[in-house]
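What follows is a structure written as structure tokens; I'll ask about it next.
For this view, one protein chain was removed and the others were kept in their places.
Moving on to subunit A:
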Amino acid sequence: MSLLRVENLEVTLQTSVGPARAVRDVSFQLERGQSLGIVGESGCGKSMTALALMGLLPEGATTAGRVMLGEDDLLTMPENELCGVRGNRLAMIFQEPMTSLNPLHTIGAQVMEPLLLHRGLHKSEARDEAYRLLDQVGIPNAKSRLDNYPHQLSGGQRQRVMIALALSCDPDILIADEPTTALDVTIQSQILDLIEQLVSRLGMSLILISHDLGVISESVDRVMVMYGGTVVESGPTQSLFHALAHPYTRGLFASMPRLGGKRERLTTIPGTVPDLADLPTGCTFAGRCPLVTEACRAAPPPRLPVADGHEAACIHLDLATAARPSELFS
């Protein structure tokens, strides 16, 4: 049985212009020790998917579908039981290390909190464990850092603290939501390496959320590309990057600048992301897709197989794969 099984997940947010369908019909499975990457631009629903798994959606949000962690459905689990899952079986690292730590509490106190909460350690044991965790994530002088406040640490160090925090109770699944976006380029790869290394050493599963295709291609077993709140393409990393199928994925890939490439204009996907409060009835990408036909606008596209375990939600896959991405969007 899969460690995590998400079935037809829907998230609707309350906004001033009415309900916004932030996540629609998202399904995926995650096996123990496997890693999954979720890619997409801002507002595509990737963070909302992660927050729905954690049960930490903004006030007023409603969900539908199932999120099965083993035998338990996290969407219907009572809040007090969910508190026993968060930070314990399911942990999360956020994008903003600068604001993700409480400015008035010491680093030690913040790392000790989940240990006291879930593992029932005594204060002194928790402090020793916090020291070990900080040391493990590569914080120099970890012992003295325990009594430091977040403002005394750099962004990279704070993200290391966040990692230590998330790993403190040996979770089954670690969700990393853009863990390197707010960091210096030089620090980014260090942090990613650290996450990958610890995840594989401790045998946990990873959900890595990023808008950076490069990061995703190097770090995960499976990739899920999201657009307008839904999954447009998913598959094993190798297969997916070998044969990009969906016009959106192809466009996204073509718009990445390449070192040492020909000096030419970058490919761009014209238009903007659809308004989640006013989504089209058919394919969400129809408004920006060069291959759009009447059939695309009529009904949501079915998920069609591209290769083994690799599928894309597009009815014009043959046309999309035939053209070169740069030609597709020129």
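Keep this in mind: a residue touches a chain if its C-beta (ideal position, glycine included) is under 8 Å from a C-beta of that chain, and two chains touch if they have at least 3 such contacts; residues count from 1.
Basically, contacts and distances are computed from a predicted model.
When the listed names "Fenitrothion hydrolase", "Dipeptide transport system permease protein DppB", "Electron transfer flavoprotein subunit beta" or "NADH-quinone oxidoreductase subunit K" are checked against UniProt, the chain not shown comes out as "Dipeptide transport system permease protein DppB". Only one of A:A20, A:L69 or A:V85 touches the chain withheld from this view, namely A:V85.
Which of A:N102, A:N141, A:S154 or A:T268 touches the hidden chain is settled by the complete complex: it is A:N102.
Residue A:M162 is the one among A:L75, A:M162, A:V231 or A:V306 that touches the chain not shown. Residue positions on subunit A in contact with the hidden chain: 54, 56, 59, 79-80, 83-88, 91-92, 94, 96, 99-105, 110, 113-114, 117-118, 149, 151-152, 162, 165-166, in rising order.
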